[in-house]
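The other protein chains are all here in position, but one chain of the complex has been omitted.
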Amino acid sequence: MFGPNLPLFPEQASTLAPRVDALLYFLLAVSAFFSLLISISIVVFAIKYRRRSDSERPPLILGSLGLEIFWTAVPLAITMVIFVWGAKLFFVSFYPPPNALEINVVAKQWMWKVQHPEGKSEIDELHIPAGQPVKLLLTSQDVIHDFFVPAFRVKKDVLPGRYTTLWFEASKPGTYHLFCAQYCGTQHSGMVGRIIVMEPPAYATWVGGGGTGGSTTAAGQKLFQTLGCATCHLPTDSGRGPSLVGLIGKTVALQNGRSITADENYLRESILEPRAKIVMGYQPIMPIFKGSVSEEGVLQIISYIKSLTPQAGAQGKK
Amino acid sequence: MNDSVPEHRLHYLNASYGLKSWLLTTDHKRIAWLYLISVTFFFFIGGFFATLLRIELLTPQGDLVQAETYNKLFTMHGVTMVFFFLIPSIPAVLGNFLIPLMIGARDLAFPRINLASWYLYIIGGLFTLTAAAAGGVDTGWTFYTPYSSIYSNSNVALTVIGIFVTGFSSILTGLNFIVTIHTMRAPGMTWFRLPLFVWSHYATSIIFILGTPVIAISLTLVALERLFGLGIFNPELGGDPLLFQHLFWFYSHPAVYIMILPGMGVISELIPCFSRKRIFGYNFVAFSSLAIAVLGFLVWGHHMFVSGQSIYAGMIFSFLSMLVAIPSAIKVFNWTATLYKGSVSLDAPMLYALGFIGLFTMGGLTGLFVAALGVDVHVHDTYFVIAHFHYIMVGSAVMAYLGGIHFWWPKMTGRRYPEVLARLAALIIFLGFNLTFFPQFILGYLGMPRRYHVYPPEFQALNVLSSAGASILAVGYVLPLIYLIWSLRYSPVAGMNPWKARGLEWQTPSPPPTDNFEVTPIVVQPAYAYDVLDEPEVIYAPEKAAHV
Partner (left out) sequence: MSDTPAIHAHQFDDSVQQHEASWLGMWVFLGTEVMFFGGMFLGYTFYRTAYPQGFAAASNHLDIWLGTINTAVLICSSFTMALAVRAGQIGQNRLVKIFLCLTIVLGIVFLGIKFTEYYQKFEEHLVPGWDFRFEGALVSSAEIFFSFYFAMTGMHAVHMIIGISLLTVLIVKATRGRFSASYNTPVELIGLYWHFVDIVWIFLFPLLYLVGRHLG
């Protein structure tokens, strides 16, 4: 609208965007209605009932229970509609579909480091294919950041010490803004980048151009060997540590009687702070790897662990 | 009652002279003036920071100040405006002055604690000003960890000490108001005859006393973490940065109701007076203030929808946030209905009141946008949020404050103010405000994040509009500063009740005597009895004469 120098509405570049905009339009309509209703009432009353003489005495009107109930119930009903609609949308944006392409992102003051599973890595840019759900696994090396792509209508805080996830499906090729949307220090407004959406064949060509370390999973497997994980974590449960095959998504029984679902955060904690949660039936003897492996390395190891499905040789790309 | 020239009659302003009689006063009316001067000072300091921000934002590049300076400017703007202007302004200036008068008491329950409140406010302000002079703080007024507790190189500890100390000022004010309203109402002043201004300050005081201690402890923990490297919020040491967000917002969300409820109380006084009509739905307006205070404590997580908190927490907080909108809507409808068949006079205070209703409606409705989970994901931490809260804090709260100052100016000073200039200023403020902040809704939805020193060039046109509006708004704010000071000497003397308003404060001379009422009044009318304007509001019984 109004050309590139006075944009008034953001592009819709994801499958989610039109749905968010639909709720926005509803909210705009409700707001316009009530704003106009009140403003016009005020103007009309101020004119129609303007004071003509100092001696006039308006009638005694105390209130009306019926009106109070009416203008309580109607806003309540409207806000409930908004709540349910917004909650449903949120639910959709919260849980990625199972076939999403997983890409790891590590944020640090003041840049975005992107790691594609095939091995390619980027700084402040993210190439993705159109028409394919993409799930980002995000973590920060320092303070809280936030991954925000206005054209996709998605946003998620990126935290130190744990993972958050974000998913979207880009609907059309193009280049879109990436902003950090959680104040993170001096160059917060410089922590911007580009999301480059390509047609799937072009993307396949781009990503096949290979990174330096091979695929994320292969890099993870290498770390799994060199850090000595394989000596305790055997393919069966007979080792000093539990087997990691098929672990992701499984319910794990812990020593203190509680159980937990093994997600990426659990895996990360188990590598960096293994004594925090001990699996039932095992000894607290796992070395602490905090300081010995970078956030990128942890992500690679997790990618490898995810690939350990019960069917031998299968590469589980979630 | 006589309308004699103030100088020939003893009242609270001329009862004693000299700096000591002001700095050691326990008279709630003088303390209100001490606050008036201090909050005005901080308002213009905060406004100065905002001016620099808006000038910088005229261009996409960072060409006025460096990034670090910009970050300090928006932080100091937020800290100054929130803690040293918005939270104290109406309660400590108008509340302090009016509550004893409105309930027919001689003073607040604890006058010396009232003075202590002011000194705590000043000491807190001095700490914060020192922090600013020493180079400022750059964490944002929200002090999110671990940036504030570990990474920032700015004067975090000094600033949080300032906020901590000022917090006790709030707590003591709230305590004073609650005790006073409960125990010192004049005979005949039952709870349901109280002016709604008093009800709203009662509700605000509940938030003061229950919420402020929590931010005190949250900021203390940040300071301890910074000074001793504790690790409570540091993930490297097993801490959780989100714990800070929960603790911080547990107070800071109710704090925004501290900032608006008193303003709503002012509007509830202005609308009936300038329509000469009883307020529509008194009970509903009174209870809606309490409902806002209670519900306001249950919604803090709506600042954290994308923080990594669980989806179920998000849903609960979104639901409760929808509920807290309803009592505010009820007030807007009741105020508007009061105008119906009234006798409406558009004096300056009424212009502010009507502007409040319109702008608060817009600000409150945009609150629904951010409370709706699916939309908040997009607009969180963008200029949309900035526009939303400025519609409430500036478009509503500041306008209510100015409306109240104008309305009660004759009572406080014994002088009128220049009406034409006042109406002009109100109009300039209204127009300047909208031009400043409406474009920011659009900017926010387009995706411009908050706290950005530089921005993509396509956002420039809207930023220029916003900065242009800000310059108009600034003119609007400077005008009252000038003409109100001018009026102290040159405006006509005001009588006891120049607006023919209802309310006990108008049943005593302007300015009031030190003990407020020569004789304790006995209330015989309900609130806002404008339908029987010619009948007396109070009677006096000789045997109930006030302690002389």
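Letters A and B name the chains as they come in the text, with residue numbers starting at 1 for each one.
The working rule: a residue touches a chain if its C-beta (ideal position, glycine included) is under 8 Å from a C-beta of that chain, and two chains touch if they have at least 3 such contacts.
Worth saying up front: this structure is predicted, and the values here are computed from it rather than measured.
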| item | value |
| --- | --- |
| Which residue of B:A132, B:L247 or B:V538 touches the chain not shown here | B:L247 |
| Residue among B:L13, B:V82, B:A109 or B:V137 touching the omitted chain | B:A109 |
| Touch criterion as defined above, residue of B:V39, B:L57, B:L196 or B:A216 at the omitted chain | B:A216 |
| Chain not shown: contacting residue from A:S55, A:T236 or A:N256 | A:N256 |
| Among B:A15, B:I122 or B:L230, the residue in touch with the chain that has been omitted | B:L230 |
| Contact footprint on subunit A, counting only the chain that is left out | 256, 273-276, 284, 288 |
| Residues belonging to subunit B that touch the chain removed from view | 100, 105-111, 171, 174-176, 178-180, 182-184, 209-214, 216-218, 220-221, 224, 227-232, 237-240, 243, 247, 250, 515, 520, 546-547 |
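Quick note on the criterion: only the chains that are shown with their structure count from here on.
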| item | value |
| --- | --- |
| Geometric centre distance via CA averages, subunit B-subunit A, whole Å | 36 |
| Contact set on subunit B toward subunit A in their complex | 62, 67-68, 71, 138-140, 144, 146-147, 151-152, 235-236, 238, 240-242, 275-278, 280-284, 305-308, 311, 314-315, 318-319, 322-323, 325-326, 329-330, 332-334, 336-337, 339-346, 354, 357-358, 361-362, 365-366, 368-369, 371-378, 380-382, 442, 445-447, 449-456, 458-462, 500, 530-531, 533 |
| For the subunit A and subunit B complex, residues of the former touching the latter | 4-10, 19-20, 23-24, 27, 30-31, 34-35, 38-39, 41-42, 45-46, 49-52, 54, 56-64, 67-68, 71-72, 75-76, 79-80, 82-83, 85-91, 93-94, 109, 142-144, 146, 148, 150-151, 153-157, 159-162, 164, 177, 179-190, 192, 273 |
